[in-house]
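Only one protein chain is missing from this complex, and each of the others stays in its spot.
For reference, chains read A and B in written order, and residue numbers begin at 1 within each chain.
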Amino acid sequence: MSVALAAMLAKIGLWVAVLLAVTPVMAWVERRGSAMIQDRLGPNRVGPLGLLQALADAVKFLFKEDLTPSAADKPLYYLAPALAVVPALTTFVVLPFGPEIEVGGETVKLLVADVESGVLLFLALASLGVYTLVLAGYSSNNKYSLLGSVRAAAQMISYELALTLSVVAALVPVGSFRLDEVVLYQVEGTWLGFLPHWNVFPQFLGFLIFLVAAFAETNRLPFDLPEAESELVAGYHTEYSSMKFALFFMGEYMAMATLSALAATLFFGGWHFPGIDYTGHWAIVALKGFSVLFAKVAAFMLLFVWVRWTFPRFRFDQLLRLGWKVLLPLAILNLVVIAALTIGGVL
Amino acid sequence: MANYLPILVFILVAVLFLAASLIAARLLRDAGMGRTNREPYECGNEPETLALDHRFSIRYYLIAVLFVIFDVETVFLFPWAVMFDQLALFGFIEMMIFIAILVVGYIYVWKRGALNWA
Partner (left out) sequence: MPTATIPAPPLLDSLPEGSVEVVEGLDQPTWIVRRDALAQVARQLRDDPETQFDLLLDLCGVDYPDRDERFEAVYHLYSLPRAARLRLKVPVLEDDPVLPSLIDVWTAADWFEREAWDMFGLRFEGHPNLRRILTHEAFQGHPLRKDYDPARRWILTEDKIYKPNPQPTGSESVDDMFERMTINIGPSHPAMHGTFRVVATLDGEVIVASEVEIGYLHRCFEKMAETHTWQQVIPYTDRLNYCSSFINNVAYCRTVEKLMGIEAPPRAVWAQMILSEFSRIMDHCVCNGSTLVDTGALTNFWYMFQPREEIYGLLEACCGARLTVSACRIGGLLEDLPPDFEARCRHLLETVPEFIDDVDKVVTKNRIWLDRSVGVAAISAEEAVDHGWTGPCLRASGVDYDVRRAYPYDLYGEVDFEVPVFQGGDVFDRYRMRMEEIHQSLSIIRQLLDRGMPDGPYIVDDPHVALPPKEDAYNQMEAMIYHFKLIMDGIQVPPGELYHMVEGANGELGFYVISDGSGKPYRIKVRPPCFPIMASFSHLMQGGTISDAIATLGGLNIIAGELER
């Protein structure tokens, strides 16, 4: 087996393992985290510190009665949870988690698919998520689900504009769709002589827009309107149970991980951290790169949890107002300013 | 094109995982309770009408149409952003004019109240 093939399989294996682990780990973090915020204990019975709770939940999901509503549009009803997981898993193919390394005399890039389209592919796959919600709500033929799904559609497309524009702005100084080049741009040099050369410093506004839009895209509080359990019962997945429901659950956390990783890569230097030496044995380098990226993603995920348990929820019209009347003009402004700064040689 | 092969493998793995979990659930799950359990949930009432008997409110379409308009515009921004260095000042001015046209449309839409919900 050639080194390239082995490396590819190893990288795929790594990401799949990490992503499948995201849901159980995050479910635990979320529950213990919310318990900490809310002055209670959280799950602490299954395994040490309740760590195996997610495993017990998975088993429970497997044994649960699987209901298909008689009025449902069956093919779409089955397709929706599948769409929740597959694209969210696949987005990670273009994400670099370390510098180029030398293995057995061959250069290996620490990303699964080294493709020209990079970010575009990432965004394309991530935006497939809206189909999950729309199809789930539509096919259930339930009024609450339908309301949830039209909300979801309107919300996700509204914030997608701001999200995309902030990503475009981040790409302007780099000049490439490849995320590994986006990282390399941020590795070299410093801002003002002491700040790492991360995009977040010149593009703080862009980062904020991206962050807010990311919350909306992942349907997390304060933007959890498609689900809004106190209003729409469970929103688009009201009629889902058993493993199909679990897939939505997984999809949500994977989408969070996806956008956290994109935020870390576009604005916080991806696998790079100042002061860490990325030379030496390839395995150590890969491990360092992965760990740094992982830490950054974890920090974002914790932010997601923290925000969820702090804020109330928007109302639909307020959500659209924020998306269309605040974030969109800000995103356009941000793009213009960044382009002007770049042309002026500042960036 | 070979670079895209890993993506295919990745999707394959994802689909395999999906199939495995759904099949496992199907083998293990409870048999189910019958007709009333499969009625659409409407807070315990028998639904008078089904969700898809209705058209959705036109307001949702409006958002979708606006999205299509603006999203197509942003598609043009991507290649410009990547070729920014080569296009230099000409490209910058060109794109500022493009964005200005976009903003005019945006202001028009705002003034017409299309961005107001309810």
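In the analysis below, a residue touches a chain if its C-beta (ideal position, glycine included) is under 8 Å from a C-beta of that chain, and two chains touch if they have at least 3 such contacts.
Bear in mind that the values here come from a model prediction, so they are computed numbers and not experimental data.
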- Looking at A:G105, A:P312 or A:G345, which residue reaches the missing chain? A:P312
- chain B positions in touch with the non-displayed chain are 42-49, 51, 54-60, 117-118
- In the full complex, which residues of chain A touch the absent chain? 34, 37-40, 143-144, 147, 151, 221-222, 224, 228-233, 309-318
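The rule is short, and it goes like this: only the chains that are shown with their structure count from here on.
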- Can you give the whole-Å distance between the Cα centres of chain A and chain B? 15
- Name, in rising order, each residue of chain B that touches chain A in their complex. 3-7, 9-11, 13-15, 17-18, 21-22, 24-26, 28-33, 35, 37-43, 47, 50-52, 56, 60, 63-64, 66-67, 70-71, 74, 77-78, 81-85, 88-89, 92, 95-96, 99, 102-103, 106, 110, 115-118
- Within their complex, chain A touches chain B through residues 8, 11-12, 15-16, 20, 61-71, 82, 85-86, 89-90, 92-93, 112-116, 120-121, 138, 140-146, 150, 153-154, 157-158, 160-161, 164-165, 168-169, 171-173, 175-177, 233, 238-239, 242-244, 246-247, 316-317, 320-321, 324-325, 328-329, 332, 335-336, 339-340, 342-343
